[in-house]
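Reading through the structure tokens given below for one structure.
One chain of protein is taken out of this complex; the other chains stay put.
Labels A, B and C are assigned to the chains in the order they are written; within every chain, residues are numbered from 1.
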Amino acid sequence: MSQNRRGKPVAVVIGATSKWQSDGRNTLLAHGHPVDDSELPVGIRWGVGGAVAQKFAQEGCFTVVTSRTEKNAAPLAAAIREQGGECLIVELDLVSQDSIVSAFATIREEAGDPDVLIYNAGYLEGRDLPADQELLEYIPIELFDTTQHIACRGPFLVAKEVLPAMRKKGAGSFFFSNNSSSLRGKKRMTGQSLYYPRVMMRTLAQVLTEEYSELGVHVANIIIDGSIDSPGSRALPRNQKRPDLVINPVKIAEAYWYLHTQDKSCWTHELQITPYASKPSY
Amino acid sequence: MSQNRRGKPVAVVIGATSKWQSDGRNTLLAHGHPVDDSELPVGIRWGVGGAVAQKFAQEGCFTVVTSRTEKNAAPLAAAIREQGGECLIVELDLVSQDSIVSAFATIREEAGDPDVLIYNAGYLEGRDLPADQELLEYIPIELFDTTQHIACRGPFLVAKEVLPAMRKKGAGSFFFSNNSSSLRGKKRMTGQSLYYPRVMMRTLAQVLTEEYSELGVHVANIIIDGSIDSPGSRALPRNQKRPDLVINPVKIAEAYWYLHTQDKSCWTHELQITPYASKPSY
Amino acid sequence: MSQNRRGKPVAVVIGATSKWQSDGRNTLLAHGHPVDDSELPVGIRWGVGGAVAQKFAQEGCFTVVTSRTEKNAAPLAAAIREQGGECLIVELDLVSQDSIVSAFATIREEAGDPDVLIYNAGYLEGRDLPADQELLEYIPIELFDTTQHIACRGPFLVAKEVLPAMRKKGAGSFFFSNNSSSLRGKKRMTGQSLYYPRVMMRTLAQVLTEEYSELGVHVANIIIDGSIDSPGSRALPRNQKRPDLVINPVKIAEAYWYLHTQDKSCWTHELQITPYASKPSY
Partner (left out) sequence: MSQNRRGKPVAVVIGATSKWQSDGRNTLLAHGHPVDDSELPVGIRWGVGGAVAQKFAQEGCFTVVTSRTEKNAAPLAAAIREQGGECLIVELDLVSQDSIVSAFATIREEAGDPDVLIYNAGYLEGRDLPADQELLEYIPIELFDTTQHIACRGPFLVAKEVLPAMRKKGAGSFFFSNNSSSLRGKKRMTGQSLYYPRVMMRTLAQVLTEEYSELGVHVANIIIDGSIDSPGSRALPRNQKRPDLVINPVKIAEAYWYLHTQDKSCWTHELQITPYASKPSY
């Protein structure tokens, strides 16, 4: 446990950077170029993952942030350290079982067994399919397989990595960042990712809740039911027009912290958060 | 606004006392006599309603507690005042439309328009039906009517009293205390209340969420998914044997406060809280 | 059992006429005058209730149709008899407990204990509230009370009338005609009835399913998820424009008959039927 010298609780955020960060994939896809985030509050620069990582670091956790490439998470790590927090970047590619196994070996060695695991990975596969390829029959199998890795197989493999230690300790939090498409299967609209595999993430959260809650592990599925503020999404016309439909990730991070600190006598296993101006999804 | 001189925000708790308080109806039914609560923490003496009233008073609200008879709520009011809080007891019988109208006239005059309304009323009708009268066909119509008043008509009438002012102000919280029987219709087991009308309370919460959230009013249904600690319930053999299945009402009150203070960009409209040792109901 | 001389199975349809029949309340409200139904197939002239009554009579049941006034059901009864079926009109007003008790006394005497009970009553209360009175706070208490009688108290009282005999016999079907608003609480839109009490009908169906199915009584909630063809609704501009969104009540009646004849080893307790051209509600 070389780097976590003070023995802080360990919080791991899988997918801590954002596809909507200043130079993120969605940002580039939507705007054609990076956006300037220097005027934006640091809390929102890396979406939910970055806000959660900052929050747990501020609250005294040794925070591990994972990303496919270290470089991608460097500005977030710098921000956490500037705020007096401690963090470690670990490279992790959810498509690869080897990468997952090796990343968690590193985490255990450099930080210790995770006390909190936040599965915050997402994908954008499907967004650039043209309007005449909206139907399921047009989804390429490779695209489907990627969504399976992020939403089905990845969570399963990560669960196998962290739950044994949490079970032995009789304590831990395992939270999933999810969206409203995890509630049921719906028609994919042009411009949307292939969302329906997200239902499996929610289902896994339900399985783990029934299996591990009584063993002291707090499992929860968080349904972020709206657009999330970030450098790339803030610049979208639809969010400019309706800022009342945009969620502040700093407040989302507070919700995660509230869940993590709930008394054992009253745990919440699914939390849906919706901007006041919209109807909650179901 | 004679009594709320400092113009504090007004929190109204409908049904602030408990059927399980030291001399409550359920306590007398289960134990045959009152129980001594002098050793118990003051936070749990009046169940959820009392804990919520204390919490909101401690956080700076002028707290109105309603009960069918003022005397029943006097010890709770005394406790709130001892803690430095301010409160007012108002008599209210949910079976009577006149009583509801008159109680809210008093509340508006003596405290002001409610900023927070917590509908915490319950009923025990059905609990003393014998084992050979478990089926619906044996439920007397008068018993059914009482459950309708508490779970269907009462919430409707209370909503009509408080929502216009909240709507005009563009702010307010309207929370329902509910239980897992509000999730769907189930077979009534011997010893249980006739729970299924509680589904209507949850449904009303869904209606009001869709109608009033965009107008700035935070509506939520809270599903308390377990046994609640209180003088009468703590003394039950099943709770003595499995304290890990009992929820601390002080922590429930914190959940209500968390909901009330959520940022408008991420409101939760249903919150289920379950002891870690049991599977969440659905 | 004076009238059911051949001892046919008894099917009772509560609310067998239609608010959308040629001179129904909705027809008059929407069109300002009765419409001519002489060109329409007889199967659809009285909506779901009339189609179900005809179907069960054709299949050999002695069919009891209830309506608030006998006259209202006379054309339906005549049609059933013309088709070679047998039927009896019984007046029944769901708002009155006395009327319910007395109607079922008549049914038992004149037809026998019901083998099939189809609760098909509806209401239109709320439809004529103006656009600036969409919110719940504007619903008059008398309007709310009527919906309670049709959707909550009426079904409870009818269940108490027919279930004891079905239970003793170990056989019977108790079906509820419901709509998509029974699935959850939603915002009432201008022109809609106050639908949310229909959730209680569905909830009662769930309760009765759990309580009476194992005793041999088949309980089911049927969710008719679209506009129903009938003289009054067919003439509406929106149905003229989109006939692919309109359900044929004769086919609905076949669904009821399918449910009634399902093998005991595989009973369905909720059946949702949706026009192919629309997405199923949830």
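As a working rule, contacts are C-beta pairs under 8 Å (C-beta built on N, C-alpha and C of every residue); 3 or more make two chains touch, one makes a residue touch a chain.
Fair warning: this is a prediction, and the values are worked out from it, not measured in the lab.
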Revision key, fill the gap. Sole touch to the unshown chain from A:P197, A:P231 or A:P280: residue A:P197
Practice item. Touching the absent chain in the whole complex: find that residue among B:R68, B:R127 or B:R184. Key: B:R184
Practice item. Spell out the interface residues on chain C facing the chain that's missing from view. Key: 209-210, 213-214, 216, 218, 224, 226, 229, 244, 246-248, 251-252, 254-255, 258, 262-280
Review point. What residue numbers in chain A mark contact with the hidden partner chain?
Key: 97, 134-137, 139, 141, 144-145, 148, 152-153, 156-157, 159-160, 163-164, 167, 184-188, 196-197, 199-200, 202-212
Check your understanding: Residues of chain B in contact with the chain that isn't shown?
Key -> 184, 187, 279, 282
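Criterion: only the chains that are shown with their structure count from here on.
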Check your understanding: What whole-Å value do you get for the distance between chain B and chain C if each is reduced to the mean of its CA atoms?
Key -> 36
Revision key, fill the gap. Between the Cα centroids of chain A and chain C the separation in whole angstrom comes to 48
Point to revise | Per-residue overlap in chain C, given as positions that touch at least 2 other chains | key: 184, 187
